[in-house]
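Excluded from the complex is one protein chain; the other protein chains are retained at their positions.
Labels for the chains are A, B and C, by order of writing; each one numbers its residues from 1.
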Amino acid sequence: MGIISGKEYIDRLNKLESEIWFDGEKIKGRISEHFAFKGVLKTKASLYDLQNDPILKDEMTFCLPGQRERIGLSYMQPKTKDDLKRKRKMMEHWARATHGLMGRSPDYMNTAVMSFASSSAILNNRENCFPENIQSLYKKAMEEDLSFTHTFITPQVNRSQFYLGMSEKPISAKVIKHNQNGLIINGARLLATQGGLTDELLVISAPKLYFNKDEAFAFSIPSNTKGLRFICRESFTGGESSFNHPLSSRYEEMDSIVVFDNTLVPWDRVFFYNNVEVATDFMTQSSFYIFAYHQVVSRQIVKAEFILGVAQLLVEAINVVEYQHIQEKLSEIIIGLETMKSLLERAENDAILDEWGCMCPSMIPLQVASNIFPRIYPRFCEIIQLIGASGMISIPTEKDFESEIRADLDQYLQAYSMDAEDRVKLFRLAWDLTMSPFGTRQTQYERYFFGDPIRLSSDLYRSYLKEPHVEKITKFLNLKRKTN
Amino acid sequence: MGIISGKEYIDRLNKLESEIWFDGEKIKGRISEHFAFKGVLKTKASLYDLQNDPILKDEMTFCLPGQRERIGLSYMQPKTKDDLKRKRKMMEHWARATHGLMGRSPDYMNTAVMSFASSSAILNNRENCFPENIQSLYKKAMEEDLSFTHTFITPQVNRSQFYLGMSEKPISAKVIKHNQNGLIINGARLLATQGGLTDELLVISAPKLYFNKDEAFAFSIPSNTKGLRFICRESFTGGESSFNHPLSSRYEEMDSIVVFDNTLVPWDRVFFYNNVEVATDFMTQSSFYIFAYHQVVSRQIVKAEFILGVAQLLVEAINVVEYQHIQEKLSEIIIGLETMKSLLERAENDAILDEWGCMCPSMIPLQVASNIFPRIYPRFCEIIQLIGASGMISIPTEKDFESEIRADLDQYLQAYSMDAEDRVKLFRLAWDLTMSPFGTRQTQYERYFFGDPIRLSSDLYRSYLKEPHVEKITKFLNLKRKTN
Amino acid sequence: MGIISGKEYIDRLNKLESEIWFDGEKIKGRISEHFAFKGVLKTKASLYDLQNDPILKDEMTFCLPGQRERIGLSYMQPKTKDDLKRKRKMMEHWARATHGLMGRSPDYMNTAVMSFASSSAILNNRENCFPENIQSLYKKAMEEDLSFTHTFITPQVNRSQFYLGMSEKPISAKVIKHNQNGLIINGARLLATQGGLTDELLVISAPKLYFNKDEAFAFSIPSNTKGLRFICRESFTGGESSFNHPLSSRYEEMDSIVVFDNTLVPWDRVFFYNNVEVATDFMTQSSFYIFAYHQVVSRQIVKAEFILGVAQLLVEAINVVEYQHIQEKLSEIIIGLETMKSLLERAENDAILDEWGCMCPSMIPLQVASNIFPRIYPRFCEIIQLIGASGMISIPTEKDFESEIRADLDQYLQAYSMDAEDRVKLFRLAWDLTMSPFGTRQTQYERYFFGDPIRLSSDLYRSYLKEPHVEKITKFLNLKRKTN
Partner (left out) sequence: MGIISGKEYIDRLNKLESEIWFDGEKIKGRISEHFAFKGVLKTKASLYDLQNDPILKDEMTFCLPGQRERIGLSYMQPKTKDDLKRKRKMMEHWARATHGLMGRSPDYMNTAVMSFASSSAILNNRENCFPENIQSLYKKAMEEDLSFTHTFITPQVNRSQFYLGMSEKPISAKVIKHNQNGLIINGARLLATQGGLTDELLVISAPKLYFNKDEAFAFSIPSNTKGLRFICRESFTGGESSFNHPLSSRYEEMDSIVVFDNTLVPWDRVFFYNNVEVATDFMTQSSFYIFAYHQVVSRQIVKAEFILGVAQLLVEAINVVEYQHIQEKLSEIIIGLETMKSLLERAENDAILDEWGCMCPSMIPLQVASNIFPRIYPRFCEIIQLIGASGMISIPTEKDFESEIRADLDQYLQAYSMDAEDRVKLFRLAWDLTMSPFGTRQTQYERYFFGDPIRLSSDLYRSYLKEPHVEKITKFLNLKRKTN
């Protein structure tokens, strides 16, 4: 089979009839027609269609050796630096089509599945491990162009570092028993973006302090598995008018809480379970994080370009380009953007083959980028707001422009470089990007994409090779350091 | 007459039938029942009722000498420091009742009208000036407990400092002619908060570069004056559920563009016109800004207290109090709050009588406070978001808690110090305060309350008495400074 | 006796012949003539002379009830708010005379001695406590106008929080034994500013984690006590030319390491020893910190005024006042200064009598000020550098102006508002204030005056009354908080 079309994606999803709850009701009927999901599903479908676009096809897909079927390039295991750049180019196409605003474009999880498969040897011959199940899932995913989401975050009852997280009834999802058919899972995970909007849900455990055996597992199951329930948050779609809400009407992805209610995970879907050491190794030694960073940084660069375009257009619209502080603010965006681009380029230049033959980008530049973006993205949004100033508030609607007061708006909201309607479109875009529920969720999302920024910064410090620089000083001052 | 009740306020407003446009339609019927306005009107009504509350009446109202009628204290001209503190206490009552989230509580404009009246002598015997009209409006306002809004901001076509703002057809509201009945105004003003939701609209010109005669005027007219049109922005009310949207359901005030379509301003409503010098003097020499700052700073302190309460409750809910960076973030809020309180106290301690016998707070501490708040308020909101982290996204709704999945929510969203429902209430509050359209508009509003922060900072620099400090250095180094 | 003159201070100090080491040599002869100390001693002497100045005498001194002898006001126990303001005025006189640059002007420690005396009842009837010794020292200090320094900081071998600080040979000063004559102390303390330049050295223990009995003591001994040794750092005096080094030639105070080499502390000089609980109580319940904060904040305000004067004079000299970013930078200084002033004023307004009848300023505003200044002072210095730009580097010397190249300097270094010589004087002042060893030590000193800024911020958070604000939210949302 190989790559699917947007229509196929939507049809398949509608057929699943997964258990999704929204505002107190279980969704019935076609999910692609529900107001909270129709925008994002239409957009995702358009991404699948890009794979079939005659012009882009070569850049979006590849063939396995000796086969003629086109497969999504997001599933390709890069073997050379050129493969890596080709992969990034594919990711840019999808990111550009969505301005970097869709965090869960298919390449994100497809890449994750690929990285799991390419590192599955970590599981070989270890207790309660089934590397072959990863391989068969990877194969199935390529053949059927499966869509995935995943869920990392455990419930936030108590974030004290001294908290052990025990309670009688499971809160965080855990294996409560296993039988001949598979594992039985009970409990919850928080924040599956696009939860219920994909064919599959991949569940994996991130290492943590006080990591219990029964939480140390990884598997993937269809979204419509019995006992699997997605509870959505309030929708951040502003409505269907792309004039009024140009972004949220298209890119609002939804987040949901995932509930496992005695959910059976069949054995052939289990990657590993009941093995804390393996769970830790798999997250820290596989190429998962490296490729995840690579995809995310590529997308964030496109998003930063989008921000720059919006900022510059605002500046032109109200003609404030002459102000020094405006120039400073825009150059701040440029500096951030060019920094991210340079870090990504270096990560690709310094890529090396891992022990399983996969060409992996260099980690440190990507880690640095992932420390930078959570800090600069909120500032970018603030800059947009500072340029727009009170203009971010005076935002009439599409219907206002269709009514008899249009003449007032045309006269009083005209801008220096555009007419009133275009100016309102532009300011509504700026508002949707930075001040709407969609926009503020984007900010929070980028802030926490890879988790707590403070931990990210400690991780970078710890993994960075400091000794050569220390050594230089030691020699210069002729110091005798004690070895501890 | 004197003070009115909430019901009287709403009845009077419904009767006005002012021309208000919302999403392409002219509002018909009772405005107090329109979904976009019912919340804020109910809240405003409750503020009027506070004036009639037996317990608070003494602190909320006063009597003119020799009269028995209770009048809103917001109209009182302070003559002593005690009057000033009494006035502030009244403002705190209203601010506390709305957590400082209502920018246009009645005291804001009532104080403005009082300050205009008390400084009206500036207009005496000057061309095109009618100080008596200010006095009679002030009298009428006290007698009828009138509500006001005002509008300062001119359309933002072109913010270049070299732009003269001329165009054939008026854009910025101006006097296009005057006749025996009054002035005829054409053009627009931007951003009247609560535009159409008050008895009166006060229109006054802020001095600017290239200040033309025909824009140099001040007057007050009823909101339902013929040819006066309010064009609302999209509503930021999230709906009527105070569970889901505890703030926007109550405090969303609406902003509107004000259009003058050959609007007649009767002579007895004109304060002055066609006099650039007077317009400048009136804004810079009257006590308007001083009292406006005093009211705003008092309200902002209550808002900062509210922020502190929310932040601390979040910290308790998820039990993160032990983290040093959390303690630092909360102390940042405390530092901001205590700084504002100290500046306000000093402004009151150093109050002096102006030349017309009004006890005016000291300007510099209030100017300093007004330079500080636009910087710290956005940071406070960021701190709330940083504490809430991913918890700001997992926010189910009231109906979710009324449905059969409640048990899931109860189990998986429970917090350290509260149950799931309370935790969701709290996080929804935090979200509504900082991430909803209501919340982000509040941030933008505080950032620009007194205009461009860069200009505020230049104004402070210029008005500050630097010479004594310079003089000390000059003596210390024995310098001969040239006088320029 | 009572107040002394500058000459008496210097004569007494020269007579002490304390053991002071400087650059590998023990100082011999009159310390007041040593190049590293002459500047600061001359300046300190001038402060004592201010007490005898006929014009200032009333504001600098007081008489004990029923006595005619003038005593330094810095020793007065304030009983009323007026006393407190009078005390602050006295401190301002001394601070102004030294531009706030002398951290150890006599009022700092005199106030400390006064606060110890006024709170000495904390020691009554407790083990190993001698409150009467505090009283007699206080009496003696007033009678003889004694000068003091003190030392808090323990050696920084290992700042890990898990470090217990044990070693065979004492590092941190501790009681190694006691006999009929007194305590025997061995070990060191770091950073006694003006160590050896005062009559007395007050030694007291700050509570800490792993607080051992043998480190829990307090006493005061003459600087020339046998076995007491002061080891100075490198001098930051730039030389004697007040043209070249206007500040360091006058205000460089020196810091020293204090070594106790089997030093005997006579019993009548011991306040307490061997009592961890008392040591903790004395530092946390006495008025010591409150009065120390009050003195320090008063001085810091004068220093901020000095900074503002220098900044403004630089701006005038090179005529950059028109630049928006310059105005912003200066207003930043103004905002900092006015904030500090307001916090101090509120601390005095809200003063209350403590249980022993001493009128104590309110702590929270002072704590807030002490969280703010360590952050703004380094920024103030940066602003000075940003204004001065490359002009901070082109700084010829006094001798250059006395040589035949003076004509070149006169022509090429002239400034907009002053001649070349004055401009060089001014820029040298700016350099000495922010870029010389003296200046950078001042920055570090203000940053750490009350210890680690991170701890200060945690302390503020913990001591602040947050409950009323939390309570308001709890009511608003109708929450049921669990009590923990």
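Definition applied: a contact is a pair of C-beta atoms (placed from the backbone, for glycine too) under 8 Å apart; a residue touches a chain by one contact, two chains touch by 3 or more.
Values in this document were obtained by computation on a predicted structure and should not be read as measured data.
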{"item": "Hidden partner chain, touching residue among C:Asp58, C:Asp82, C:Asp408 or C:Glu471", "value": "C:Asp408"}
{"item": "Residue in contact with the excluded chain [from A:Val320, A:Leu409 or A:Leu426]", "value": "A:Leu426"}
{"item": "Option touching the unshown chain, where C:Arg96, C:Arg126 or C:His325 are the choices", "value": "C:His325"}
{"item": "Hidden partner chain, residues of subunit B it touches", "value": "324-325"}
{"item": "Touching residues on subunit C - with respect to the absent chain", "value": "21, 23-25, 153, 155-163, 169, 171, 187-188, 190-191, 229, 231, 233-234, 244, 255, 257, 259, 261, 318-320, 322, 325, 378, 382, 385-386, 389-403, 405, 408-409, 411-416, 434-437, 439-441, 443-445, 447-448, 452, 454"}
{"item": "Interface residues of subunit A (partner: the chain not displayed)", "value": "96, 99, 246, 305-306, 308-310, 312-313, 316, 324, 327-328, 330-332, 334-335, 338-339, 341-343, 345-346, 349, 364-365, 368, 371-372, 416-419, 422, 425-426, 429, 454, 457-458, 460-462, 464, 466, 469-474, 476-477, 479-482, 484"}
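Assume only the chains that are shown with their structure count from here on.
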{"item": "Chain ID, smallest distance between chain and overall C-alpha centroids", "value": "B"}
{"item": "Inter-chain centre distance, subunit A versus subunit B - centres from mean C-alpha coordinates, in Å", "value": "40"}
{"item": "Geometric centre distance via CA averages, subunit C-subunit A, whole Å", "value": "53"}
{"item": "Chain centre separation (subunit B, subunit C; CA means) in Å", "value": "44"}
{"item": "Multi-chain contact residues (two or more partners), subunit A", "value": "325"}
